[in-house]
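One protein chain omitted, others in place.
Right after this comes subunit A.
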Amino acid sequence: MSVTTRRTRLAAAALAAVTAIGGLAACGNDDDEPAAGEKPAKLVVDTFGEFGYDELVKQYEKDTGIKVELRKTAQLGDYRPKLVRYLATGKGAADVTALEEGILNEFKANPRNWADLNPLVADHSKEFLPWKWELGKAPDGRLIGLPTDVGSLAVCYRKDLFEAAGLPTDRDQVSALWPDWKGFHDAGLKYKQGSGGKAFIDSITAVSNGVMFQGNGDLFYDKENNIIADTSPAVKNAWETATSMADISAKAGTWSPEWSGGFKQGTFAATFCPSWMLGIVADNSGPANKGKWDVAAVPGGGGNWGGSWLAVPEQSKYPKEAAKLAEYLTNAKSQVEAFKLKGPLPTNLEALKNDAFISYTNEYFSNAPTGKIFGESVAKIQPMYLGPKHQAVKENALEPALRAFENGQADKAKAWEQFTKDAKTQGAF
């Protein structure tokens, strides 16, 4: 072997090593702090599901000359880990970040990750549903989020299946069937009888979701963040109501394959729909079932499932402009526009009184006046206090225990024991 080839070899090896080191070093810092008062060229907005911001953002770009990038994530389950990564590493978060009710609390537990909106925006405290506004505040008084939508409840039902089972189909008559949950259960039994034993609702966890947020008082936690799942009357009430519905349930837990397939197959005739769920029901049922669904009031009136806030992460380089953008996206006019486009229900009091909102009807659901139906139930939602690990207790303790009971894996006493034990373990960590 000649000297030259050896030398080339050495150089190649050195080059390879240098490249490897260089490649690692390239992952370093690229912070460049903007000068004070500098206007941003671009703001980033992070949302999940559908917020209906596409048109609003175009208008904002035209008005301010600031470009807006909408980063949409389809599911909250994929959205949350990304957000955790941004906050844990201090990099990558959007300037305006949507926070859902269920995850808001755990992110609120570390308020220093978020900019205090109080000095950045005008005082809007009187413009929103009061309880919704309050939930946007951190324990230390910091205003973390401006309210977007609320997951007010209604009942989606299949007119054709109701008719076949001898139940009324007109939405007012249907709503009159169930002034309370007892009436709902009776209607379910009647349906079961009339249809030859078919299930009436999708699952009992959907029931517990609805009932829980109709209570007043604390759910899994008291105000001092002690876990009180085993003694809370609101939880007990939701538990009793939900378990009483097992005989009319199709045992198809929300989001399971049995559930999404069940819409097309008609394995259940009614389900609980927050406003944002209408699109999902329509997608799962397919165009063939258009006009067969309708929307009635929820038993007991009101009820809440989901809903979000817009927050500004502390790491945003333009907190002032980001707060202004959040302010714009949550004002009355914007909330009505978003509702008409994709269905998130307004929380701005003026938007809820707006004619364009109240008179809105949904074509897929037999032209049901969804604006009116949902708007009315919004007013009845009671403020609930959700502790730091509310979502974990609900998803990993309450709902599994209810499903275990529903599927016959545990009797009622045993399932309750499972729930209270798991709630303590989950909630106290």
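Throughout what follows, contacts are C-beta pairs under 8 Å (C-beta built on N, C-alpha and C of every residue); 3 or more make two chains touch, one makes a residue touch a chain; residues count from 1.
Note that contacts and distances are computed from a predicted model.
For the chain that is left out, the UniProt protein name among "Thiosulfate oxidation carrier complex protein SoxZ", "Methylaspartate mutase", "Flagellar hook-associated protein 3" or "Cellobiose transport system permease protein" is "Cellobiose transport system permease protein". Considering the full assembly, A:262 is the residue among A:262, A:302, A:343 or A:375 that touches the omitted chain. Only one of A:109, A:164 or A:281 touches the chain withheld from this view, namely A:109.
If you put the missing chain back, the residues of subunit A touching it would be 3, 6-7, 9-10, 13-14, 16-17, 19-21, 24, 77, 81, 84, 87-88, 106-107, 109-110, 113, 251-253, 255-258, 261-262, 265, 267, 389, 392, 395-396, 400-401, 403-404, 407-410, 418, 425, 429.
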